[in-house]
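Left out: one protein chain. Kept in place: all the others.
Letters A and B mark the chains in the order given here, with residues in each chain numbered from 1 onward.
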Amino acid sequence: MITVNHYLLLSAILFAIGTFGVLTRKNAIVIFMCIEVMLNSVNLTFIALSRHVGNMDGQIFVFFVMTVAAAEAAVGLALMIAFFRNKESIDTDDFNMLKW
Amino acid sequence: MYSNLWLIPFFPLIGSIINGLFGKKIKNEAVIGGIATGLMFLSFLVAAQNFFKLLGDKEKVHELVIASWMSVGNFQLNWELLLDPLSAVMIMVVTGVGTLIHLYSIGYMHGDESFYRFFSYLNLFAFAMLMLVLGGNALVMFIGWEGVGLCSYLLIGYYYEKKSASTAANKAFIVNRVGDFGFLCGLFVLFWALAEKGVWTLNFVEIAESGHLLESGGLLITVVTLCFFLGATGKSAQIPLFTWLPDAMEGPTPVSALIHAATMVTAGVYMIGRMNGLFAMAPATMMTIAIVGGLTAFFAATIGLAQNDIKRVLAYSTVSQLGYMFLAMGVGAFSAGIFHLMTHAFFKACLFLGSGSVIHGLHHAYHHAHLHDDPQDMRNMGGIRKKMPITFITFLVSTIAISGIPFFSGFFSKDEILWWSFGSTRGHCLLWVLGAAAAGMTAFYMFRLVFMTFFGEQKTDARAKDHIPESPFTITIPLMVLGFLALIGGYIGVPKILGGANRFHAFLAPVFEHAQHANEIHAHGSHATEYTLMAISVAIAIIGIFTAWVMYVKNPELPGKFVARFAGAHRVIFNKWYIDELYDFVFVNPCKKIGTFLWRGVDVKIVDGVVNGCAWVVKGIGSGLRYTQSGYLYNYAMIMVVGVVLIVGFFVF
Partner (left out) sequence: MENLVQEAIQNVNLQAIMPSLVLCVFGMAILMVSVFSKRGSTTHIAWLSIAALVVTGFVTLIGWNNPQAGFAGSVLLDNFATFFSMICIIAAGLTILMSDDYLRREGYPVSEYYPLILFTTAGAMWMASGTDLMTIFLGLEVLSVSLYVLAGFFRNQTRSNEAGLKYFFLGAFSTGFLLYGVALLYGVTGTTKVDGIAAYLMANPEAAMNTMFIAGGSLLLVGFLFKVAAAPFHMWTPDVYQGAPTPITAFMSAGPKAAAFAALMRVTIIGLDGLQSELTSLFWILAVLTMTIGNFIALTQKDLKRMLAYSSISHAGYVMVGLVAWNEIGLSAILFYMLVYTFMNMGAFAVLVLIGKKGEDNLTLDGVAGLGYKKPILGIVLSIFLFSLMGLPPTAGFTAKFYIFAGAIEAGYIWLAVLGVLNSAVSLYYYLRVMVQMYFKDPEEDFAWVSINGPVTISIVVSAVGVLYLGIFPHTLMSLAKLAGF
């Protein structure tokens, strides 16, 4: 029997994987994908809990999260392209002009 | 009744804003100077009107609440002004002397490229000073306190192209910070102590009324008053914080006269007078004040003996006279201290302005002859009395006044202080000795100055000496007025034993009497003692003058022999007792060494100017923390995750 806890555990694992990826990867695109994994794990949590709690709020929230994630993707990729044009790199080690 | 009180600080503020904003466009010196001086004079008129109204009024303490400032719970803070005899005297001095010095500056600063800037600052200073003396609560006073400090730094550094001027400004800045820190600490502790007793206030009248809640002579009141006194030593250049004042002479001479002689530097004295109720309750603090004041009066006078720069002599004389005022405050002779503050404002302003007139004339002459001699060095002067008769006469009158010769203003005030330092319940005969010795030296070095400058043969370069003009009337009028005041200013406070009524004392009595009675402060002793002391101090002054005459007029070669004979002592005195060097040795150099030691490897440049030893530690931590900001995204993300874990952990466990 698959209970809500299984979903929650799965999404927690996904969230952790996403977080870990953000911390360890150097490629901006990959980091961005990791953030997407985090957001989607949140979506999974919402849907599972929506079913568990018994109201629709969580599912509606998921729609908003997806919309927002799409908008963020557009802006984020645009920023990466702009950076790539100047530095020919999207490695996060190269984001180091501003420090201290 | 006194509802136009706010106009007094308001007029100079307006002047400062007008000249600051539009001065550059106005350009015309007469207009700029006219606006500044005219508004100052209006302020004086309002002050005079209020002063005379107060003279005829039975009720002597008036508070004017302009607006509510902040209120929290049962603590109410207002924008309020306080007019009582003490502040009435101060506003008269500040606006009166201030107007004269504004007028003087029109002539003195003529041709300066940022004429408007000078007048804007000067007016702003007057505004801040009036806020300081009229402020009805400690915070309004603090605003004035900081404001005068700010204007003082700006004006010391007025000729900022000169390295020495900006260094002097920085020094004044740092030293005053130390003093302000004391003031603020005192304020906090006082506020907290009164709040503990259920009185939430910073209002002076209420502080005076509830001062008795604190234990008289207790630790708390001693700490509070000592903190305030530290603030006062900073602003009023007392030991150990006096080194900035002589350097402050880098500013234009009218500034030295107004800020660094007549008004701002007396703020410390005024502040003690304002809180006399608290100070009277702390005998230990009073004793400290008296000793510090006496020592300052003495040491500064010795340093004054050997200086050759005309303004420096006057600067040390100012420090010394301020020492007198503190001595007076310390022995409980509050009204005598304020009295001396007033007469000192007259004669010292006159002396500074007179020296400015001389410098102005010599500068003119050197300029004419294309020379670059130092127009402030007394060794280049001599015989100027014939060239500048008005300057000479006013200067001489003020010198006699400061020397304490009978029937000039300085005599009455100084003598009252000396009498109290001997006969007061808080006094001591050693304090009197310090004061009397300082009086003798004052008479000596002041007449030395007069003789070197105005008498004897002209030592000015031959090419320049025929081109020394008398100054224009904007300069001589203030000199004459101030000289006149220096002559007669003392007659409002003729002591009883000389047949006077000491009206000044009676006028200030409502402010000081209560604290003096409550703490049993009074001067006692027979009339015979009083006469004797008076005679001794006059004799000492005359001996001082005579010695100066012998050394600098009759036998001009004597000082050289004297210096040769006592070379060691002269060197010590000439170098101001090596106080600057001592400070460098004790405080500055070790700090520098530690700093270099700590940071040699790390290549952290030690901060320019403001930062002192304490800041290095703080900055060190800052530099350490700074490297957490590595610039790498994943480090930032890592720290965020750590933060998340800690916060979740904080709640869960």
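Heads up, the rule we're going with is that contacts are C-beta pairs under 8 Å (C-beta built on N, C-alpha and C of every residue); 3 or more make two chains touch, one makes a residue touch a chain.
Here the structure is a predicted model, which means the values were calculated and not measured.
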Omitted chain - touching chains that are shown: A, B
Which residue of B:Asp112, B:Glu146 or B:Asp461 touches the chain not shown here: B:Glu146
Contact partner of the left-out chain, one of B:Ala30, B:Val72, B:Ala462 or B:Ala528: B:Val72
Absent-chain contact - pick from B:Ala30, B:Ala528, B:Ala564 or B:Val652: B:Val652
Where the missing chain touches chain B, by residue: 20-21, 24, 67-73, 75, 79, 114, 117, 139, 142-143, 146, 153-154, 157, 160-161, 166, 169-170, 173, 604, 607-611, 615, 618-619, 621-623, 625-626, 628-629, 631, 633, 635-637, 639-640, 642-644, 646-648, 650-652
Residues belonging to chain A that touch the chain removed from view: 8, 15, 18-19, 22, 28, 31-32, 35, 38-39, 41-42, 45-46, 49-50, 52-55, 57-58, 60-61, 64-65, 68, 71-72, 75-76, 78-80, 82-83, 85-87, 92, 95-99
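We take it that only the chains that are shown with their structure count from here on.
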Inter-chain centre distance, chain A versus chain B - centres from mean C-alpha coordinates, in Å: 66
In the complex, chain A residues that touch chain B: 19, 22-24, 26, 31, 92-93, 95-100
Contact footprint of chain A on chain B as seen in their complex: 626-627, 629-634, 637-638, 641
